[in-house]
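Missing here: one protein chain of the complex. Every other protein chain is in place.
And now, chain A:
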Amino acid sequence: MSMDEESEASTFPVEDSTSDIPVDYLLSLSRTAKEAVEISRAEVTYDDMPEYRDKLLNKKNSYTHFAHIYFERYTKLSKIIRNKWKDCEAKHVNKILNVKPNELCYLVGTVYMEMQNKPNILAELSRNNWEPAPILKEKYCSPTDEFWLDDDSGRIKIVGDRLKEEIIVSGIIMSVLGKENSQGEFEVSDICIAGLPKQPEQPEQIYPRIQMNIDRDDDKYVALISGLNIDTSGISETRLQIMMEYFTGELGCFHEQKNISSKIARIIIAGNSLATAKPVPDERKQKKYGYDNSLYDAEPLNNLDNFLEKLCSLLPVHIMPGQNDPADSTLPQQPILSNLLPKVGTNPNFHSVTNPYWCKFDDVTFLGTSGQTIDDIYKYIEIEDRLIIAERTLHWRHMAPTAPDTLWCYPFKDVDPFIIDQMPHVYFIGNQKEFATKLVKGIDQQCTRIILLPSFAESGIVVFLNLNNLKCHTIYFPSTFF
């Protein structure tokens, strides 16, 4: 494979604070200068965190009320929030119904937002089928939105300017301080949410390593990719090929191999490995009233299988399902059935996992989703910055508050698997518009590296996270060789 060195793999401008990898320097070195030195791939210990895994895999086939999941959420999180008001002089009202007018008090409840732009199946069904379907807006929010606070006793409308200062969406557990006014509304003067969770005590804390902020020879990387969007069009094929070569070490100089490629211990693919299937309408074809097998196209899956087979021959790969992947579409998405990927399915390096996904590499805890959680919250608020949204979910201690109201999820009976009860070290969100990252630090030295992953097919970006100091950088893979 001959190619111009300049264009082989250029790095994407990375956020200053997170990466000081001398990529330009790497590229300036010739690939031919490879030294005949054995480079072995970095290895990490892997913990699939069964305490979370089992909850997320626990989609028993029992479809009942959604009230249970709200109840679990409320029970778990309200305790924490109540504790935070401990020193508050205001009275605590334990049931929303017991609020008395004009009495300063605080209450805890689940937020419910009444929004006219929310998709409404009842309206859709009552609509006569000749009426045009209402256009679904990108955002649900509108000036007429109302906030309500709900618990198992009832609900109350909450009002006040304080609400506008806060990011609030349906399903979060929140506490409000204020008074009920004459209209029966609760005028909020202050708000409290659960706040950042703690990180479990560990013998060697990561925090100091981050403080030191140095790169070391024993650095290990985890590559994070999302949105491979493999289809039959071959558009992303070149990009995938270049990336593959990067991982095999065929691409890049020895220095790069030594400093990065070989240090990549794991790859996580965060959703949308396949592109959305677009059935090709054929006008000439006679309409079939029954099952039509011509719509199924096995090609993309085979392509993915081949790609993963190669990848898994190099290093362990964790694949999470996304919106477009052949898995169930409600959260938590269950692992892609390995039968669908016959070549790679039995490979020990192949890990088909859930979305959302918790795991631990060495002592670094990862939490990631394929993006649906943040995408849905995004619709509730005017804020465009998804990094802020992702950070808020940590503060809410809940990664998918809008489930089940608008984000479809399984009706769990005695657990809410979306509660974030410990601060992950890395929190990645797949299939976002663009790459962004931020290190969030809490008062108890807990910290989380938040990473928004852009779609690889669109951006060509892969994110590399240094397990040692939680710094990350990106590498850009072009879609053509030239």
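Simple rule for what comes next: contacts are C-beta pairs under 8 Å (C-beta built on N, C-alpha and C of every residue); 3 or more make two chains touch, one makes a residue touch a chain; residues count from 1.
Rule of thumb we're sticking to: contacts and distances are computed from a predicted model.
Only one chain is not pictured, and the protein name UniProt records for it, out of "DNA polymerase", "Protein MAK10 homolog", "serine C-palmitoyltransferase" or "Ras-related protein Rab-5C-like", is "DNA polymerase". The residue from A:I156, A:I319 or A:V426 that touches the chain not shown here is A:I156. Touching the missing chain, out of A:N83, A:Q116, A:Q211 or A:S313, is residue A:Q116.
Annotation for chain A: contacts to the undisplayed chain at residues 61-67, 70-71, 74, 95, 97-98, 100-102, 110, 112, 114, 116, 118-123, 125-126, 128-130, 144, 146, 148, 150-157, 171, 182-185, 289-291, 293, 296, 298, 301, 326-330, 337, 339-340, 342, 404-406, 408-411.
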